[in-house]
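What you see is the complex with one protein chain gone and the rest in place.
A, B, C and D are the chain letters, set down in written order, and residue numbers restart from 1 in every chain.
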Amino acid sequence: MSPMAVPIADYVGLSAVIFFIGVAGVIVRRNPLIMLMSIELMFNAANLLFIAFSRAWLHNAGHIFAFLVITVAAAEAAIGLAIVVTVFRTSRHVDVDDIALMKG
Amino acid sequence: MIVLALVLLPILAGIIMLLIPAREENPVLAKGAGTVIALIEFALALGARDSEFSLRPWLSRPFESSFHFGATGISFWIVLLLAVVTFSAILAMSVPRQRQFVAQMLLLEGTMMGVFLAKDLLLFALFWDLMLLPVFFGLLGWGEHPATAWRYFIYNFAGGLALLLATATFGVLFGSTDVIGRTDVHVVGSWVPWIFIGFAFAFLVKTPVWPLHTWMPPTYSNTPPPMVAVVSAVQSKAGLYGLIVICMAFMPDYLKAYAGVLIVLGVISLLYGAVVSLVQNDTKRIVAYSSLSHLGLIVVAICSFNAIALQGALIYIIAHGLFSAGMFLTLGYVEAREDTRSLVRLGGLGAVNPKLAGALCITSLAALGLPGLAGFVGEIVILTGVFQAGFIWVTILALIPIVIAAAYMLRLFQGVMNGPEVEDLPVRRDLTWLEGIALAPIVLALVVLGVNPHALTTFDPAQYNATQTQVAQGVAR
Amino acid sequence: MIVNVTNADWSAIAPTSIVAVTALVVLIADLLAPKHINRYAAIVIASIGIIVAGVIAYNQFRSGVNYGAFGGAFILGGFSTVFEEIILIAALGSIVLYSAIGREDRIAGAIALMLWSTSGAMLMAGAGNLMTIFLGLELLSLALYCLCGLADRPTSRESALKYLILSSMASGFLVYGMALLFGASGSVALADLTQPALATNPLFWMGAGMFFVGIAFKLSLVPFHAWSPDVYEGAPLPVTAYMSVATKAATLAVFARFMYAAIPSGIGDKLLLPIWILAAISMIVGNVGMLAQHDLKRLIAYSGIAQVGYILTALAGGTPLGLRYAIYYLAAYTFMNLGAFAVAALISGDREEGSRLANYRGLGRRHPAAAAFMTFFLLAMAGLPPTAGFLGKILILSTSVSAGYAWLGVILIVGTAISLYAYAKVIRAMYQRDEHAHVHEAKANVPLAWASAVVCFVLVIAMTFYPLTPSNVLPLVK
Amino acid sequence: MAAFWILGITLIGSAIWCITNTKPVYSVVALLLNFAALAAMYLTLNAEFLAVIQMIVYSGAILILFLFVIALLSSGVTPFSVGPNKLPRIGIPAVVVLLIALGFLTYAVNRVTANAFANTSPTSPVGPVGTAGVFGSVADFGKALFTTYLLPFEITALVLMVAVIGVILLAGDQAPYVASQKQAEEVRREMREAILRGGE
Partner (left out) sequence: MPVHHVMGNEGNYPYLLALWLLPLAGAIVNWAFGPQLKSAAGALGSAAIGVAFVATVLMWGAATQSVPSTGGVNLVGAHQTLFSWLPGFDFGLLMDPLSLLWALIITGVGFLIHVYSIGYMDGDNAFARFFAYMNFFVFAMLTLVLSDNFVGLLIGWGLVGLASYFLIGFWFFKPSAVAAARKAFVLNVVGDVGIMFAIFMIFASVHSTGFGDAFAFAGSYNTGWLFAICLTLFIGAAAKSAQIPLQTWLPDAMEGPTPVSALIHAATMVTAGVYLIARCAPLWSQNQDAQMLVGVIGALTALLGAILGCAQWDIKRILAYSTMSQIGYMIMGVGVGAYEGGVAHFFTHAFFKAQLFLGSGIIIHALNNEQDVRRMGGLIKTMPFAFVAMLTGVIAISGIPYLGSGFFSKDLVIQGALQHGHPWLYAIALITAGITAYYMCRMLFVTFLGQYRGNVDPSDLGIRHPELAGTSAHAAEHDEVHAHAPAWLMNVPVGILIVPTVLIGWLMFGGENSPWAHFFAQQFPHPALPAAPISETLTAVIAFALVIVGIAIAWARYGVAPAQQNAVERLRQESVRMPAVLTNAFYFDYAIDWLFVRTSQLLGTLFGRFLDPQVIDGAVRETAFSAQWLGTLVRSFQTGLLRTYAFLLVIGATCFMVYYAVAMGAAK
């Protein structure tokens, strides 16, 4: 078996950076579509980690997990977009700051 | 079984009464049914002495707990008092929505029966919280200011929660809560002071003791008279009862360690209640603050660690129950007739209502500790014991409120009954025979216990030499 | 490596499968049934499916079987079945509320979604590896996102969006944590997380931390709670009822399994400390948050935040009895919540009037029975006797004391005191003598909701006097 | 090694581009770039099947969906815009907090040594990409998916079913359910009030 060319810690670091870029996207952006994309980024960061660890352990459970995450992400994107559409269909602008009927 | 019936009969009857649809409203029938049940309760209570009922287990882990009731020791007397007072209260009342009120009264009786009959701490805690509810709803439904209901409830529930925590901890440490009246209970460990504080807090709020008392005056003045009679007569005794059968019986060392604090609080209550009573204008508030004073004396008695004082406490518990119930009922009759409780407005009723005046007179005299009535016996026996225990200054301070009590009780009695007749009060009617019958047992008991309190003693003189713990257990057993 | 999938494996997930299949049957029946009966057809079919699943789960519980199906992906045993039962009860209690609420043409779809959500929750209850946890959670959540948005109210859609984005974000943390856990242990099985070497593995610690973020979000512990009041308020009444119990039950199952069966020995106290701290904060914040609410669902959301704190208090210390009493309290909480929602459904019309607390003003006179039930359930949540809430608190207090977490017990007491104040405000409104209140009239002719309230009432009382805590759960966690 | 850095920089760059773009369409493009880079990275990690799936599912399905929605929402009289920012000062604290989290995460994880993974027994050997039967191959993946991980796989079916039914229910009939015209007006008034009140 061939050892990994790149230390595992580098993969973790890379994925962590991507993950937190995703998190930052959710926090700072007001466009729900971008928010959904940021969430996709977070999932992808996790996927990268799964696959890197899979390779490190030479255990394909990580692949399966990544596959499941992709499936779920797809379903989530579909439902999320549907909700975004229903929420903003009547509105003239797309801004999560505008949807705050409930608070307190 | 008889003790189980004592607890369940009024509760079930109350629930059934509540469930009857409103269109079947019949005040006389409701009152009649309530009276009959109260009478049955009285008969059962008479026959319940030393009977027990136990069904186990309720819980087996984390501690053992069972459905254990017993009318032993002091429980019997308090239960008897409860039965008498409830009977009197139901018999001659007139409030709107009578059926629902009678139901609340029965629920109150049943839940308080549970408190005083429970031999299991968990059961005790359960009924402890439960007995708040009928009063709460009574205040909500029939009180003048519903806000008072919340004050009553929140204060007492805070105490109930402390009780809950203490009970749970006690159960864990000792492994069983089926302990009331047992003599082999010794809890040790660093937790015990906290358990003790939890129990003591609950009991002192309920009693109440200064400065935890502020729920009481508004509660007493707002609750309908039949209910406040029962509450002041019996419910306020739950704290003292708990102090004796739980704190003193199981944690005497800690009670002793904190006795100084409790005695100081008791003495403050004594003096505080007395001087505040002196200037109140609401008749029921006067009695409320006087209760603070009287119950403070019992706390002092319990914490003085003297067998005679404890004996006096038992007598005074019953005596205070009788005279405060009598006073609240009588003042209730006055209020029902005149639509006011203000001493400023009342006056001169005695000329037209000699029987009413007589009733108020006897109960207020018992309250001020007139020799020959039950209140005096309690006071003198308690103070004899407290003095013997070496609390000389406490005794001296405790004597002052007796003088003040004479002043405020007479101010109350004379303010209502004596003086020139007030012109603008409505036309009045003297005590009806029903009201007379309602008051008769209370007055009779006050006189009988004043003349011969021996009947009440639960232990023989030989026990005067026993340790305090043994006495407390004897009281509970 | 070949794993044989046997009949036993399929029977292990039989209750779950039945629920999932029932959802399909509901959808098909909706197409076939005449329009005027399709609401009841859906409810009845769903109820039957749930009851059958419940009976099967009960039999599994009785038979004491305990094995890992699908290579350990799903662990059948007393633990999973108990949680499955609670989740099924929550689903049943919520689905019958659809008889009082909601649009005719979407009921079948909603019920189907709720059933799938239920099956996801049940999978979480029995999950033996991280994948099942993740998928169960997503199945549960995805269905709930849709369910939240199904009502034709702006608030409903808003709640769906908020729930979706926040929950997905939390899922991101969860799945990232799972990735780290996988990296630490080289396996997705929970059982492999007990390797002693992991106690010092940074990957494990950070993975567990991010995993707990996801769990804490689902449990709506402070500060991960912010979504729940808004989402509860916006979601349709039956969905809120379901969500308030099922998500918590399923997540608690996952958390309990994790803390009892997936932590290297010796680091439990340190690893779980943040959770207990959050539980303590939640008990205070949840109860305090109730004080100024105007909406019943919102109030129950805050109440739920606190109640989860209570349940975690029972778990603190990781004693076997703690687990039992956590389950006991969870069951009690289920019945209390469902009962309250049943009453809310009773006085609701087409626009969920039962949700706004203003509509409860004077209920004590207009509809004494409904008011009495509501009072009872609220007081039960506050822990007044003779309710299961009372006994549950006693049991939790005693376990927390014996496990050395008495400080949590004290906070529980403080929180309870605050909560009473909040519940009392609702009750006060109900019994207020306010003659001029312009309020919605109760329908009060919904037999299913009535039945639900009565059953909950009876069970809450019965559980006090006959505390049926499952006795043989702990050995079956692993 | 070089591939990792190139791809890594591409990943980070495209991710930042994605979340900073003002136009959602450009974000989609950035995301596409990101996904493609990720797929390439999967290849370097012997996960060729996942790389393919990544391209097909993400780029082929999800991103197209995003584009459709963007088009749908922009199709009104005016292109959709962004309202007033109600949390104007959240950006800097957010970045600070995230950097702290990132720092602690990477600090913690960097303490793990590579030999932590040495003592493992591979389920299948590592070979050239595309070779059947070795780690990461379709066969290897498929066998695991349908045996060891059968249950998760089954659940994904339910997940997708939920997505389908849910989207149908959500995006289906949007007309408010009202019994009468009068009630419809009331509903509208109520909605207006609800919006004005800002939720109590």
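Things worth noting here:
The working rule: contacts are C-beta pairs under 8 Å (C-beta built on N, C-alpha and C of every residue); 3 or more make two chains touch, one makes a residue touch a chain.
Because the structure is predicted, anything quoted here is derived from the model rather than measured.
Within the entire complex, contacts from the absent chain reach the displayed chains A, B, C, D. Although one chain is not drawn, the whole complex shows that of C:Pro274, C:Pro320 or C:Pro368 it is C:Pro274 that touches it.
Remark: the omitted chain is touched by one listed residue; of B:Asn26, B:Ser342 or B:Asn452 this is B:Asn452.
In the complete assembly, the contact with the undisplayed chain comes from C:Met290, out of C:Ala69, C:Met290, C:Ala345 or C:Ile411.
For the options C:Ala42, C:Leu150, C:Ala170 or C:Ile394, the residue in contact with the chain missing from this view is C:Ala170. Contact with the undisplayed chain is limited, among C:Arg39, C:Arg106, C:Lys162 or C:Arg324, to C:Lys162.
In the full complex, chain B touches the hidden chain at residues 155, 211, 213-214, 217, 272, 275-280, 289, 311, 348, 350-351, 365, 368, 370-372, 376-377, 380-381, 383-384, 387-388, 395-396, 399-400, 402-404, 406-407, 410-411, 414, 417-421, 452-454, 457, 460-461, 464. Although one chain is not drawn, its touching partners on chain D can still be listed: residues 86-87, 90, 93-94, 97-98, 100-101, 104-105, 107-108, 198-199. As for the chain not pictured, it touches chain A at residues 23, 26-28, 30, 96-97, 99-104.
Going forward, only the chains that are shown with their structure count from here on.
For the pair chain A and chain D, the distance between C-alpha centroids works out to 4 Å. Per-chain Cα centroids separate chain A from chain C by 26 Å.
Inter-chain spacing, taken between the CA centroids of chain B and chain D, is 68 Å. For chain C, residues touching at least two other chains, in rising order: 131, 135, 138, 142, 145-146, 149, 154-155, 160, 180, 186, 203, 233.
Interface of chain D with chain A (complex): residues 1, 4, 8, 11-12, 15-16, 18-19, 21, 24, 27-28, 31, 34-35, 38, 41-42, 44-47, 49-50, 53-54, 57-58, 61-62, 65-66, 69-70, 72-73, 76, 78, 80-87, 90-91, 94-95, 98-99, 101-102, 105-106, 109-110, 112, 114, 117, 120, 122-126, 135-136, 140-141, 144-145, 148-149, 152-153, 156, 159-160, 162-164, 166-167, 170-171, 174, 194-195, 198-200.
Here chain C touches chain A in the complex through residues 130-131, 134-135, 138, 142, 145-146, 149, 154-155, 157-162, 164-165, 168-169, 171-173, 175-176, 178-180, 182-183, 186-188, 203, 229-230, 233-234, 292-293, 298, going by the rule given at the top. Contact residues of chain A toward chain C in the complex are 8, 12, 15, 19, 22-23, 26, 32, 35-36, 39, 42-43, 45-47, 49-50, 52-53, 56-57, 59, 61-62, 64-65, 68-69, 72, 75-76, 79-80, 82-84, 86-87, 96, 99-104.
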